[in-house]
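Excluded from the complex is one protein chain; the other protein chains are retained at their positions.
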Amino acid sequence: MTISPSSLDQVVPGQGAMAPPSAASGRARRRRLRFLANGKATTGLVVLAGYGLLAVIGPWVAPYDPDARSGDVLQPPSGRHWFGTTHLGQDILSQILVGARSVMVVGLIAGVLATLLSILVGVTAGYLGGAADEGLSAVSNVFLVIPALPLIIIVTSVVEQASDLLVALIIGCTAWAWGARVLRAQTLSLRRRDYVEAARATGERTWRIIGFEILPNLTAIIASGFVGTVIFAVMSEITLAFIGISSVSSWNWGTILFWAQGQQALAQGAWWWFVPAGLAIALLGTALALINFGIDEFVSPRLRTSGRSRIRTADGRTVRMRVGFTPVLAPTPAVPAPRDGATGEDETR
Amino acid sequence: MTLSESGAAPAGEVVLEAVGLTKHFPVRGRLRDLFSRTPAVVHAVDDVSFALRRGRVTALVGESGSGKSTVARLLAQLHPRTAGDIRLHGTSTRVRGGRRFRAYVRRVQLILQDPFASLNPVHTVRHHLTRPLRIHGNAGRGGEELERALTDLLTRVNLTPPERYLDAFPHELSGGQRQRVAIARALGADPEVLLADEPVSMLDVSIRLGVLNLLQDLKQRLDLAILYITHDIASARYFADETIVMYAGRMVEGGDSETVTQAPAHPYTRLLTGSAPDPERIVGAVGGADASRADRGGGEPPSLIKPPAGCRFHPRCPQAMRRCATDLPPRLTIDESGHWAACWLFDAATVAADPPGSAAADTDSTAPPALTGRPGAGEAR
Amino acid sequence: GDSPNAGKKNGAAATVLNIGMPNGPQAENNNPFLTTSAAASLGYRWQIYEPLMMWNPVKPAEAFKPWLATKAEWSADYTSVKVTVRDDATWSDGQKVTAEDVAFTYELVKKYPALNDQGVPYTGATASGNEVTITMASPQFVNQQKVLWRVPIVPKHLWEKIGDPTTDPVKQPVGSGPYTLKSFTPATTTLTVRDKGYWQAPPKVKELRYTSYTDNSAQTTALANGESEWSFVFIPNYQTVFVAKDQEHHKVWAPAILGIHGLYLNTTRKPFDDPTLRRAMNMVIDRADIFTTAEAGYFHPEVKSVTGLPSPAGDSFVAAEFKGQEHKVDVEGAKALLTGAGYKLDGTTLKDRTGKAVTIKLTDPAGWSDYQTSLEIVKDGLSKIGIAATIDKANQDAWFRNVEQGNFEGTFRWTEGGATPYDIYRTIMDGRQLKPIGTASPAGNFGRFDNKEATAALVAYANATDEAARTAALNTLQKVFVDQMPMIPVGADNIGGAYSTKNWTGWPDDANPYGALQPTQPNALDVVLHLEPAGS
Amino acid sequence: MRFLLQRTVFYLFTAWAAITLNFLIPRLVPGDPVQSLISRNQGRISADAIASLRVLFGLDRDQSLWEQYVDYWRQILHGDLGLSFTFFPTPVSTVIGDSLPWTVGLVGVTTIVSFLLGTALGVGAGWRRGSWVDGLLPATTFLSSIPYFWLGLVAIAVFTGPGSFFPSSGGYEPGLVPAFDQYFVPSAVRHSVLPAATILVSSMSGWILSMRNMMVTVSSEDYITVAHAKGLSERRVALGYAARNALLPNVSGFALSLGFIVGGTLLVEIVFSYPGLGYQLFQAVGYKDYPLMQGIFLIITISVLVANLLADVAYLLLDPRTRRS
Partner (left out) sequence: MSDPVLEIRGLRVDYGLGDQAVRAVRDVDLTLHRGEVLGLAGESGSGKSTLAYGLTRLLPPPGVVSGGQVLHHRVDGPPVDVLTLTPAQLRAYRWAETSIVFQGAMNSLNPVHKVSTQLHDVIRAHEPDSTRAGRRARARDLLRLVGISADRLDSYPHQLSGGMRQRVMIAMALALEPQVVIMDEPTTALDVVMQRQILGQLAELRRKLGFAVLFITHDLSLLVEFSDRIAIMYGGRIVEEAPAAQLYGRALHPYTDGLLHSFPALHGPRRELTGIPGSPPDLRAMPTGCAFHPRCPRAFAPCVGELPPLGPPADDDPRRAVACWLHPAGAAAPGRPTPTDHP
């Protein structure tokens, strides 16, 4: 047993330390909470929660009806209209607030759907192997090959009235292939793991093996896949609205940008029309990416920043934790005359 | 803790039997293999036959990659076999999944080789032990009975107090503890046969002894049939009733443990016993390691994709005869106790026709330069 | 060096005119008959190929100006026209333009329906001497410009060798116009002026550069920073975005033509089958607001006349009884009208005679932002008389299908345009196009307006042989339109453009509206011929 | 080799399925190219013209879906992609040929640069965790979360304008003819700077992140510790050992992204009016230009598949372990 377990595909919680079993439950709890100790993840979660809140209460807190026209045409941000107004005098803040729901709904539904599909296809293919694998891999390859955005454009144009839900479904149905591929590869490597074999030898049923032995070990990949799909879905929805394709009647941030672009807001100098929606999207994306960091570092012990990477030693030096050059903390005493044999220093610490 | 003498245990009823068991793994060929007729395979296990009896421990020893684990997995029906038969109480079984597979694994349980890999890192000990109990209907009714069954299992493998371990995750356990959880899991199914694949290879000697004592105890109390796979021949001597030696996918020698380890017949077994570290040998010798003791390894293990014809050991065998290179030696009985070896040396006619060692490889050219040979260390005893 | 780009400096003033269109990358195709060709899409086909006569859509009632033909004489029933081909024109390869060429061109269009992009039912064209007689299956009074102004005349000696003129990209176009093709790239087409042989005084512009920008905003940016000197594109807030960038030189001129945009109402849906309700709705829709807010104050010139005819193009057609009658927003009047007709305004909700609240679903494709804005304004207006409108941002294909099949309540859409108001009224009221709901009527009457009088008047107008009959028919049409309001007119199509006088002057404008200012119209040739270097 | 054969069959099957889908999907869409043409020219194409256009596009022939499918395959096998509707009668191959070089030039170069730069930064960030390069990560994540088009539009608003070095649109200066000369090349380069920067900024962080994670993972491998133990120079350990191995998983991602180059970065091309394939695809979808759509889909399909194959081969070459029999 060496102390650095190593294999590329090992994304499972660490092993190596033989901690006292008595602390087991406490450690497990800590392990769960560790996710929150990660600053990046917490930031991401807080921001995401903010967006979630907006999605729920946005329409109520919006100061104006986002459609309502007013006399303040194309006004820069002011006390009355924090984010300014459109060429019709609509309040942009209200549009952003009201639009959050659609964005969140589409993002989450598409994310969930795509994740489920990718698990279904990828894990099944990877676990079953053989003809089923070849078939399912081919299907996901085909979906991978078809350019997603044009496909979404085409499919949304088939239906007359694309609701948020439908857009989410379409995005979800087209965005799973990559995840399925990754999951398949990972499942393939998990499938021959000894603990899966052991579960089989215990007599577990196939679905239980997939659901309880393999899936939990794919959490990191699934979670980051989910986050990735949500970002993709949000971007797709916004893009569809921006290029004027989707027939979603409700407000979303893409719609705002569509109007801004149609009215050439930037050329008109109406930066306030563009900037809030863009920043809202970027912030949402960043929040999701930060959560992604957190998940990675949470599940993969190697990515975890182990405490501080710089440490201050007793004599005031700063040393860095790094592979290959273990830091020496205590000041080394002056070199005593070399002696043969061992001495019995019996300090207790 | 004592490891009792066990050589005298009566031969029980045959529970599980391997007959001509063969496993070939297909391998990805190279460019040139495309044009050859036969697809390349690893001859992991060829024509292996033995029986596991109630209340007896059978040890399987041999070099790395000789197919020991594969035999265990075949017996547990984790791999489909290429040829041969597995008989449970005399009836041939071939199950791939489903109800019949579960019925089979209830009776035959496998402990996998690597205790660090065979427990799912995301599950607690409780989960690992509850599953076999539930699957095989030993969980009883209600939470209380289950709890009792769990406590019982842990107590049986000496993980006490049980509540300290029930909710631990595998990474919170030491190697020995993990191994014992794996054993407890196998016992949860209440099997008749235990296939234990190198259950102690990674542990230090004291922990190792604890695990072996546990198995010994189970064998005696529950009348289990145990297959004990190991590299540690000395432990096979102490722990197993019967020992089988494998080399390059084939069985080369078998018999009573004490006989096989103390009077090895097959040249490979002699090499093996001769190579095993033995402190008794040097005690009293002029301190330090004696390089001249290093036994000749006789080159590299053979390729299992293109195994040598005849006896698979012949390219390394110091006593090889011409026949060894062409004819596969059958099991040749050595004495009435059931000791046998698959080696032409024990065929009187062959030895008469062709003196042993006449076809042996030129050891000096294959052996590393710095070594001097000490052939057949085992013979001396 | 010998590179094609050698010596090419952008902005070498007074020799080059930069024309832009927001049409995306082009493929090399100079076939003047194909709407899909780069030549048509960017409009340079008219700089190479010329029509027989020049017509001014800004003043549609004006006489045609002779061009390749010196004279055109229609038969009384407008089923044939005899044109006299000018004898001093030559093709750019030096050959003379003859009546044979003209007859060949019309025969070509007749022979290949795919080339007949105006859909005129030609029956033949025969040349004799310098005269050509073109015959048509039906009276073409309303389509005169399609026959004389819209057909590019091509040289017979080259085109008779073309195997399939419907798929030939005509890589080396030879026409009678003042320019020849110099180079083509997907983004830019360059034409240079012919060195000799043009039948008029050659244009001052030595080189025309047609650049195709990918979209409106790119085109607008190019206009604003002077990269483009002439284009036709919708510029929101054009004062700020374009004109203000160079107050002195940047100009926009957007004259109306006889083609309008407005709110079609489905006259089969209750309660919109009631003309009173439709008239009341008309009274509350603020056309001026739509003009300034949705159309940036220029793009779809406001239709002021109650008859739906734009000004000034349609002025001469307005019936005496409606002369000077302009649309005004009149909420109180509308309320009175409705109350008088049995409607009840219940607080903020209008109830029809059966007591049902009047609501309307307005629909237009999501991407058409000016229409969408217009709908917002319509919605606002309707709410003033208690009609709750919802706006549906439809998918474009679905919208097309639904409008043609009559599956809508209200929608903003255009009418066809032409030389007379006939096309406008035909699109709105033609009983011949009346199809049941669910069956497509691509050519018009989307609102399923069923009025015998109007249909009869349309037939009479197209087939009349004298001016009096036409006037009578047109007056009937206007009266039916005003009474029934099957569609609420809002703005007219414009045939103008944005341009810069920095390097070139002489553009048509209100003071001198000698032609349309769209680079893709045949008038573009006339415009280029009018241009003078600035400051000269 | 059986492996290669198997892969080939697999790829052929995928190609068949994808091409068939490419054929089917556009046909499921309501509306037709004529209508789209009319809507593009609101009111300026008369209803009478519809008939002529239908004849022109050959839509008047009544063919069953199956006949069309057979025709389609016949055409593909003859290397004929048909005639584009939007640019009728220009062959689809010409349209693609006109725009492909632009996309490959812009997106190809930026993809490669983005990969190289991102990987280099990722190596730095992963090797020295907690250093300034590592600190860059949240910032790059933020940049990559901004929609392409928004970044592009803002870039246009901020950086272009009269007298600016950066042109706001197009692939080269109007009036120039594509040629390798001292007028055209600098112009093309100048026009590509902003779009390229946009793509670079938004795509690089992906590479940084994955490379960093791989570096961190690989850094704890035993052979890295051994490399340190051997006293190799920092550079050699970081590049020859850690980065070399960490690169492997990224290679297939890179190969795949090369395949997606052809699809272009649609929105960047739209925003910058860049004459590339992505823009054409967008137009084709909008105008129901089936032949062009199918043609572009075909090119994308083939290039993704080829890239996939390349990824397999590259892996085979770079990772000796997969070369094993």
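Per-chain residue numbering starts at 1, and chain names A, B, C and D are given in the order in which the chains are listed.
One rule holds in what follows: contacts are C-beta pairs under 8 Å (C-beta built on N, C-alpha and C of every residue); 3 or more make two chains touch, one makes a residue touch a chain.
What you see is a predicted model, and the numbers here were worked out from it, not measured in a lab.
Remark: the absent chain touches shown chains A, B, D in the intact complex.
Of the candidate positions B:233, B:251, B:265 or B:345, contact with the hidden chain is made by B:233. The chain omitted from view is touched by exactly one of B:48, B:112, B:146 or B:271, namely B:271. Screening B:103, B:207 or B:305 for touch with the missing chain picks out B:207. Hidden from this view is one chain, which touches subunit D at 220-223, 225-234, 236, 240-241, 244-245, 248, 318-321, 323-324. Although one chain is not displayed, its contacts with subunit A can still be listed: residues 1-4, 6, 17-20, 306-309, 311, 314, 321-330, 332-333, 335-336, 338-349. Panel shows subunit B; residues 1-3, 5, 62-64, 174-176, 201-210, 213, 231-235, 237-239, 261-262, 271-273, 275-285, 287-291, 293-297, 300-301, 367-371, 381 of it touch the chain omitted from the view.
Going forward, only the chains that are shown with their structure count from here on.
Remark: among chain pairs C-D and A-B, C-D carries the greater number of C-beta contacts. Ranked by separation of Cα centres from subunit D, the top chain is B.
Averaged C-alpha coordinates give centres for subunit C and subunit D that are 39 Å from one another. One finds 47 Å separating the Cα centroids of subunit A and subunit B.
Chain centres here are Cα averages; for subunit A and subunit D they lie 24 Å apart. Shown for subunit D are the residues in touch with two or more other chains, namely 29-31, 156, 270. Each of residues 157, 243, 261, 267 in subunit A touches at least two other chains. Contacts from subunit C toward subunit D in the complex involve residues 1, 3-6, 8, 10, 16, 18, 24-29, 31, 34-38, 113-120, 166-169, 183, 185-188, 190, 209, 211, 213-215, 218, 221-222, 225-227, 245, 259, 261, 365, 396-398, 400-401, 414-418, 423, 442-444, 493.
Note for the complex: subunit D touches subunit C at residues 29-31, 35-37, 39, 41-53, 55-56, 83-90, 94-95, 98-99, 156, 160-162, 168-179, 181-184, 269-270, 273-275, 279-280, 283, 288. Across the complex, subunit A is touched by residues 73, 76, 78, 97, 101-102, 105-106, 109-110, 112-114, 116-124, 131-132, 135-136, 164-165, 167-175, 177, 182, 185, 188-189, 202 of subunit B.
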